[in-house]
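A protein chain is absent from this complex, but the other protein chains hold their places.
So that you can tell them apart, the chains are marked A, B and C in the order they are listed, and the count of residues begins at 1 in each.
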Amino acid sequence: MPHDITKKLMSPEEAVRRFISDGSQIALGGFTVSRNNMVLAREIIRQKKRNLHVVCHSHGQALDLLIGAGCVRRLEIAYGGMGRFAPTCIRFRKAVCAGQIDIEDYSNYQMSLRFLAGAMGLPFMATKSGLGTDLVKIEGFPIDVRGTGKVPSMKLAIIENPFNGAEDRVVLLPALTPDVALIHAQYVGEDGTVRLKGLTFADLEQARSAEHVIVTCEEVVPRSFIRDDPDQNSLPAFLVDAVVKAPFGAHPTACYQFYDYDPRHLKLYRNMAANDDLFQEYLENWVFNLPDQEAYLEKVGITDLMRIKASPAVGYAQGLDRR
Amino acid sequence: MPHDITKKLMSPEEAVRRFISDGSQIALGGFTVSRNNMVLAREIIRQKKRNLHVVCHSHGQALDLLIGAGCVRRLEIAYGGMGRFAPTCIRFRKAVCAGQIDIEDYSNYQMSLRFLAGAMGLPFMATKSGLGTDLVKIEGFPIDVRGTGKVPSMKLAIIENPFNGAEDRVVLLPALTPDVALIHAQYVGEDGTVRLKGLTFADLEQARSAEHVIVTCEEVVPRSFIRDDPDQNSLPAFLVDAVVKAPFGAHPTACYQFYDYDPRHLKLYRNMAANDDLFQEYLENWVFNLPDQEAYLEKVGITDLMRIKASPAVGYAQGLDRR
Amino acid sequence: MLKDSTGGKRELRMNQYSPREMMATTAGRMINNGDVVFAGTGISMLAATVAKRIHAPDAVVFFETGGIDPSLEELPLAVADPRVMAGTSMNAGLIEAFSILGHRRLRTVAFLGAAQIDRFGNLNSTVLGDYKKPRTRFPGSGGACDAASLAWGIIIFMQHEKRRFVEKLDYLTSPGWLSGGDSRAKAGFVRGGPIAVVTNLGIMRFDHVSRAMYLSEVYPGVLPQEVVANTGFEIDISGVREADPPTDRELLTLREDVDPQRLILG
Partner (left out) sequence: MLKDSTGGKRELRMNQYSPREMMATTAGRMINNGDVVFAGTGISMLAATVAKRIHAPDAVVFFETGGIDPSLEELPLAVADPRVMAGTSMNAGLIEAFSILGHRRLRTVAFLGAAQIDRFGNLNSTVLGDYKKPRTRFPGSGGACDAASLAWGIIIFMQHEKRRFVEKLDYLTSPGWLSGGDSRAKAGFVRGGPIAVVTNLGIMRFDHVSRAMYLSEVYPGVLPQEVVANTGFEIDISGVREADPPTDRELLTLREDVDPQRLILG
């Protein structure tokens, strides 16, 4: 059968080894508490990838873990937070204040437009968002990295709208074309087609903008299932390089229709991330000492996983104690 | 119940009367042989709207009928054809050759980008498509209409990519913000939510770019049905001004999962459109002499309608004689 | 304003209410029926939801993440919470959400918070101290700059403290009225700007000409001088009046219907 995924199906270990190098520019899918690609984030840390250039819009857990583990050198971002569990991502804040990472601030729409430009093969996108703010006035990246690697020659450009005359100024945002996009999906068909359920955030734009795409998923489903309603599908097989079957692969963040975020784990993380020694202990306990996702899930334990299991009626865990 | 469509549900007659005026800029949804909003096109002709400024990408039957009936003054378009039934739309060709309409040529991607820019509130979109061609070198609209009404000040602009230096030229395309978009959908929920099935073409960008949106539909379905899987929905209620229940509203073009295009009617049309007198007869027989969609469907007849009824297995009429 | 000094938060009586309850109901009243509300989490969720349940049933709540008109049977704790994906009219993505936010035919009202605000309603949610070597780092713009740039109007929630109401922002993340007067239009914006600032002390609005912030209302029991003392720039208090306290219906809706777990009410 043509278009099957047997050649693309691989372990997280293989996917990270093959598609991510030191210095890679990687786009993180998901949004704050949802569909963070945690299984790949933990594997990147295990493989001690360094100097990553992360591009995302609003991101949370995977980003914070990667930064805390010292994998990230450069970051283009709109928001680093985990909602009520960490209004500002903890290791992110520490790293920025300590000057350990170079950061370039954009807004969510700006970052989404940059991914969309890359996805559509357009050189840049124009917007009015940000005029008059420090987002358009202040560059975060040092001048000497400008134009090197995947860093654009300017953060952005402000031009006059040629259709409206000098008074009408617009912001031009350079396209993003990351080396790899990391996406966690609910379903991948045996034909390689990807289906996201619930909000897609900017995952599709990120995937379409990237040179390579790794999709981890909750379920690999038969071709007949995924092709039964193609209107619901999100990415064609030919844009995906690696498929990793990883149930609960977004834990402790949520995966709509499969499981909720895990408030107990996120609180545990928050407490340990606040302290350098405890954070190292977290990395040892939850990343380095665990060889793979199976071991991780064993450590989380069936009780906590069942607690966050989504109700099929609403797609989250109804009545979950989130205080 | 909030968000219901009782205030928006109306007849084609009322929808056209309220939202379309002489000179309006209207975006036609659908694509060549599919989901042309025929029920509104016939009503616009009945109400003798004049000097319409039509904007579309690849369009067929509705466009040709509107042009033939003398409703259109200006046209921005990428393609006027009906596939094998009329490689070039017949009345369209006649009107262009006779200088009866002003025409501005773009490509499909260019027009789609212009709708997307309007939908996203962006002033323009950049692309490489068309560099070096007459599409970017020759303006079709007379100079004296430039900058008037909804006509942009220039067809397009070519600039140097500020991120890459002088050698890298790009085409800037002005956003479209039509007065009205005409969309034919499969489903509208009682909460006003619109669901398109099959290919969406640029319908969603057209609707989101417009000041007003008229949606005709095959079925009005209960709120519980449309909200059961919001991932499948296409437009929120607050972007829709009028909902018109119009079964077979795209006939003689196709509506995926409901009916196929009607080869007999399209051949009838082709033969009559080729001759000015016969075309007037077509308009009399199929538009002016019929008060509404019910009368139109009675005239088409149940036999022909059943012949094109879509198989639920594939969404079109399997084995339909299309020679 | 009565603080909840009785201990049991769940035993608040109807004639008592917390600052958060006052803020949520006050802001909720600014929502008109038919508005399209760009909600964040926290108190803005309460404001939007209480408005929808009481006087603005046709208001539509949507999130920058793409969730449009969710049923909100449980309160989301983040804009990407799966609770914003349930019972929606449509699950879209960021591109669609921000397109809606800036759609010229919609009266979109966005709720924002920030670490700092200046007299023209410009906001900082990025850093304190020097941007290149910050004293502390906040999450960043997220969609705040986009909302402040593109929405029909924004309503800002703040804790009223001198260190937050500052003469000069450490970083201008989200545009308010910029440097006042017509500077916002001159910068290139075609609409928008701050409507009001809702704090734990009262409501600030902006002069229609100078675009400078003034004190519009104080909550019952708050003195205008308290606002002056907690504001780091000069503020006109000459036109102040006392705000209406939450009604019984508003409080009941908030406590029993919108946030029974007191996840946000605290």
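The working rule: a contact is a pair of C-beta atoms (placed from the backbone, for glycine too) under 8 Å apart; a residue touches a chain by one contact, two chains touch by 3 or more.
Just so you know, these numbers come straight off a predicted model, no measurement behind them.
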Contacts of the unshown chain among the visible ones are A, B
Any idea which of B:T177, B:T200 or B:N233 touches the chain not displayed?
B:T200
Residue among B:L122, B:V151 or B:V170 that touches the chain left out of view
B:V170
Just one of B:L28, B:C89, B:L173 or B:V194 touches the chain that is missing; which is it?
B:C89
If the missing chain were put back, which residues of chain A would it touch?
2-3, 119-121, 177, 189, 191-193, 208, 211-212, 226-227, 230-231, 233-239
Chain B residues touching the chain left out here are 30-34, 57-58, 77-85, 87-89, 92-93, 96-97, 99, 105-110, 112-113, 116, 128-135, 137-138, 140, 167-170, 198-205, 254, 256-257, 260-261, 310, 314-316, 318-319, 322-323
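In this text, only the chains that are shown with their structure count from here on.
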Using the mean of all protein Cα atoms as the middle point, what chain has its own Cα mean nearest that point?
A
Farthest from chain A by Cα centre, which chain is it? Let me know.
B
Heading the list of chain pairs by contact pairs is A-C
Chain A to chain C, mean C-alpha position gap in Å, rounds to 28
Quick check: how many Å separate the C-alpha centres of chain A and chain B?
38
Can you list the chain C residues in contact with two or more other chains?
85, 87, 91, 95, 98, 102, 150
Residues of chain B touching 2+ other chains?
121, 231
